[in-house]
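Here it is: the structure, laid out below.
What you see is part of a larger complex, with each chain still in position.
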Amino acid sequence: MPRVVVDVMLKPEILDPQGQAVANALPRLGVNDVASVRIGRRIEIDFTGEPDLDRAREIADKLLANPVIEDFTVRLVETDETVDAHS
Amino acid sequence: MTARVGVVTFPGSLDDGDAARAVRIAGAEPVRLWHGDPQLYGVDAVVLPGGFSYGDYLRCGAIARFAPVMETIVDAARGGMPLLGICNGFQILCEAHLLPGALTRNQHLHFRNRDQILRVESVDTAWTNAFQPGQEVLIPVKNGEGCYVADPATLDQLEAEGRVVARYLGGNPNGSQRDIGAITNQAGNVVGIMPHPEHAVEALTGPSLDGLGFFTSVLKHLVGAPA
Amino acid sequence: MTTHPDPAVRETPGAFPAAPAQPRAATVVPQAAPVDDWALGVDTVSRAAGTPEELQPYAELGLRDDEYDRIRHILGRRPTQAELAMYSIMWSEHCSYKSSKVHLRQFGEKAPPSDRLLAGIGENAGVVQVSDELAVTFKVESHNHPSFVEPYQGAATGVGGIVRDILAMGARPVAVMDPLRFGAADHPDTARVLPGVVAGVGGYGNCLGLPNIGGEVVFDPCYQGNPLVNALCLGVLPVNRLQKKEAAGPGNVVVLMGAKTGRDGIGGVSVLASATFDEGSEQRRPSVQVGDPFTEKLLIEACLELYDAELVVGIQDLGGAGLTCALTETAAAAGTGMRVWLERVPLREPSMEPHEILASESQERMLLVVAPDRLEAVLKTAEKWGVLATPIGEVTPPAPDGRPGRLLITWRDQVVVDVPPGSLVDDGPVYARPMREPADLILLQADRAETLPRPNNPEALRETVLRMIASPNLADKTWVTEQYDRYVLGNTVLAQPEDSGVIRIDERTGLGVALSVDGNGRYARLDPYHGTKLALAEAYRNVAVTGAKPIAVTNCLNFGSPEDPGVMWQFAEAVRGLADGCAELGIPVTGGNVSFYNQTGAAAIHPTPVVGVLGVLDNVADRVSMGFVPRPAGDHDQLF
């Protein structure tokens, strides 16, 4: 059964201290060619029946993202493309 | 008649008992309200206390906003009822769009608890009329997501309308834009504050008694308010 | 140096108390079932009876040959897989205190008489009466190994565990403290472990709304591969709200309340995967326990409401040994039996097997014993707070001849466990392990401070002062302590950087308690007997200088492997020192925790007894703080 994935990221103009902390730590790992790192949330939703994208969009808009500071996208993903399928 | 001030308990509220104690010390009657019960039991004002409502797992305050009691509170606040959101309460007020902007992860990424100096900049609100303009107060701050952000236009508007209620002095504890520690709505009845005035109401347990002013203010406001 | 008081101490082959083998219960008549190759998917009691020769991985589970034989003797057959898991857990060092028991007895034997003690050693936590109406309970526990593997979750669940211990006594948890030990401050792994541990202690405690009122941060290379994360919790209860763990009253319902059960921390028993299991073994990896402080907060509020409404007969928290420990301890304490339908346990992963459910260390769970006519009210309260509560079994009567009842557990109508609960709890092995003063001790002791060069000119003095100032062990601890909420609950009278935390416990009268935890591994390494006494004396002094009267002691004994005679000697000396010190000071040890196997390879940590002392202040307004506080009257007396 496909799964709905909602990606929520801070708007580009909002400072992301976590992403910055990671970016600042990279040179210590010998990584010098990263321009920027942004950290957001990935939310995987399994529906009991058919996955419902509109429903998911509504949930995202009301609850999962805060429109003042965040943008989101909603998409369907086959279960074998999910993170646990290939780790 | 003593004023009745409601204090809401959400699952995960932590400073609800302290807020009720502060209300009592200020001379009002605290009334405990429950997140799942939309009734306000005729309270004259409401405090949304600090804590981690619903674990604050998604975003602070995001889930609490949908509690049944919030619907009634939002309506009442739009009608002029004084409403104070402390810390998690401030986050809930922003999530509920009663106040503009949002509270995000502290810039240094740590939870931080310290005694913080604030400058009270607006004394025209229901919760700060007992202070002098520009008065400096010492109040504990303790949060992990207390960094206030809003777009520049909103920030300019807040400043222009005198709605920045308090600013951090002597070091910004969380990276808030323009050192903002507390703001109010246009009507001045709804105030969100990141530091914890309810922890500065007793000499024995707090760094000062400065927090008491927020609670005595609302009593003053209620007496003066048209019935 | 001192030797053990008992000259006959040796590795005891007959480590078991002379408990008679229990005859099989009449409830289950195991038939010599055909060897059915797991036809039922699980190892049942009747299958176990029919396959006496089946090899079982008891050694991998940490059981010795004689321990396994003993289990067979108790059951009169080989244990089922689930039973084997249960015995291996309950007879582990961690649960059975098999190496420390013989020493810890001194705490009881040497303790001064106390009429304040409402519950002592052996309970989840000691309870001390502090006024006509109020009692307090406190205990310190370790979560060292999990915190090394996953610092944040290890430390967080350490706090969660000790809080549930306190809750189980009927108390509202009101404060925490965290004695911590790390490797060298500049070691890269300390940079991984320390921030994670501090964030975990803070994250869990802050989210529960418990003020953190003190602790320790000590750096020493001996803790490099084995940091110590000890957590203390203080609770307050009305005297008449004291809870029991006894599963009393046949017919009463056994209710599991709190989080769903998952494969958390089942590492120990993962060798028991059933023979029918072949696919997806990847997913059976033992997993790290993840804490959910929000659920714990709801659990606290729900439990307190149940206590106040007098809705529970008995209660026990689920800690390290999960359901196994809670079921057997509650039944054994009452002498009753218990009947459990294991498939009723709400699972996070439906594929879990009986032995995994019994061994799971999923956090944020409590076991309640409830009279049938109160069940509905209990479930309602749980629902009000949004926590799961599920009846999973019932208390059964003792045998007609008065002997204790049996614990009978079924899984989808198959009997998978049928044991005398006391055999897991009380009849475990007890060892008087060999002890020997470490060979290097004489040399260590000979190398006295007097032989160190003294700064004898201003330049050397300056250099010494600078070195001391730069020492991480003397540095300001604000980076740590400001990540902890000290104000929540509004009763914190003293906290960091004071020597003791002070908490007001009665707003009307000003009654309060002072608490300090201290330990010094270096002193204890040099002389475990006096080092431990010094830790006690330091905590005692810290409490006394606030103006409080010290009344009770808790402790967490962090040591290397008990199988190392040198470590065992250190341990015995430390216990003797603490027991003697307490006798001299006239205050009892009310509880504590032993953490063995703190070592990397053959190198043990310094013996690190951490001692907590609790004192009473009739009025917290009279406390004496560390700083100079100008008084209106103008007197500036200060205690040091």
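Note that the chains take the letters A, B and C in the order they are written out, and that residue 1 is the start of every chain.
Basically, contacts are C-beta pairs under 8 Å (C-beta built on N, C-alpha and C of every residue); 3 or more make two chains touch, one makes a residue touch a chain.
Computed from a prediction, not measured in an experiment: that's the story for all the values here.
Chemist: Quick one: what's the chain stoichiometry for the entire complex?
Modeler: Stoichiometry (whole structure file, shown labels): A x2, B x1, C x1.
Rule of thumb we're sticking to: only the chains that are shown with their structure count from here on.
Chemist: Mind checking the centre-to-centre distance between chain A and chain C? Centres are C-alpha means, answer in whole Å.
Modeler: A distance of 39 Å separates the two centres.
Chemist: How big is the gap, in whole Å, between where the Cα atoms of chain A centre and where those of chain B centre?
Modeler: Computed from C-alpha means, the inter-chain centre distance equals 31 Å.
Chemist: Find every residue in chain C that makes contact with two or more other chains and list them.
Modeler: In chain C, nothing touches at least two other chains.
Chemist: Give me the residue numbers in chain B that touch at least two other chains, ranges are fine.
Modeler: None at all.
Chemist: What does chain B use to touch chain A in their complex?
Modeler: Interface residues on the chain B side: 58-59, 62-63, 66, 94-95, 100-102, 104-109, 147, 149-151, 175.
Chemist: Please name which positions on chain C make contact with chain B in the complex.
Modeler: Contacts found on chain C: 199, 202-203, 206-209, 292-295, 297-298, 385-386, 481-493, 504, 507, 620-621.
Chemist: Show which residues of chain A lie in contact with chain B when the two form their complex.
Modeler: Those in contact with chain B are residues 10, 13-15, 17-18, 21, 63-64, 66, 68-69.
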